[in-house]
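Take a look at the structure below.
Only a part of the assembly is drawn; its chains keep their places, and the rest are absent.
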């Protein structure tokens, strides 16, 4: 459905699978992996490198 | 979805009604969702906000970068659409707005009930979404204003009596006592809608002066005595209307009036007495669906007619009504995308 939207491909750091991310992400931005749902930080753009973002317990827990 | 599907965007996609629109449109054979916006979750997957939509391959994007679509659905708080309506029409041929911004026919009413209107020139162009009330004016409409959920429940309950002449501007008091679920408050609730405080309540949250009164008056021609209570459910709005027709009416008259009004309506059901557990309208019976249930009872002693009306505020009361209206406006089958019939048993949906 988003076929007409610009995307980049990158490697999911957890599963190693190829995933698509929006073309307008910036370095340092957090996005979630479409495969694992994990929050990933954009480390670099050329090439695209993603890393697992540190978990923010506080924003969720009780 | 068909090849020649209409493209659609949802502005306010992280919200409750925005998520419901996405759910319905994603399963609609004649729509293709190409954009869902969010400022707070820009670039995140839609499934992160709405776990039922994890299968949808879509990420939120910025509401300032609107894509060109056939139909733009706006599910934003009051005030956003009246400010951005020109931009919305630049991006889309048809705008369906779920907020109150274009619901009332007169700019005056916005002065009285809200804080005035920024784009009053659009008010005449806007059509009220509820097909049971306004079906004839929807085909071809390009600005559709979704009804308020409590107003929708009330209008669906009372309209048959108004049409039958049993109720009208001069007919005594009509008390409307509404009970609603917590999703009506939207995704950004405060302390009063935290789970510990909101659980188990019967809480008068709009004792008097609820803005939906304005819609009811505008579209039914009735001034009602309106009070809204929060109760412990998430989805659902239930209106109990106590009316005192001048002329005595019989049970048969009532059945006649409601059958006349709704027998051919694809989403309306008359549930009024009978056996088993579900004898009158209940939000549970329609949760997740675009159905509306209405029922009634006569109080012989005091000539009172009690009318019960139940909808899901997220579907019939907002997103479903919006899609239903869009279906009518675009000439699509009325029930397209809205076939889900609900669950039984179901707890507090």
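In this document, chain identifiers A and B correspond to the written order of the chains, with residue numbering beginning at 1 in each.
FYI, contacts are C-beta pairs under 8 Å (C-beta built on N, C-alpha and C of every residue); 3 or more make two chains touch, one makes a residue touch a chain.
Not measured: the values here are computed from a predicted model.
By label, the number of copies of each protein chain in the whole complex stored in this file is given as A x2, B x4.
Here, only the chains that are shown with their structure count from here on.
Chain geometry summary: the mean Cα position of chain A and that of chain B are 36 Å apart. Interface residues of chain B facing chain A in the complex, by the touch rule stated above, are 32-34, 43-45, 47-48, 54, 56-59, 61, 67.
Looking at the complex, you find that chain A touches chain B at residues 1-2, 4-5, 21-22, 24-25, 29, 31-32, 34, 37.
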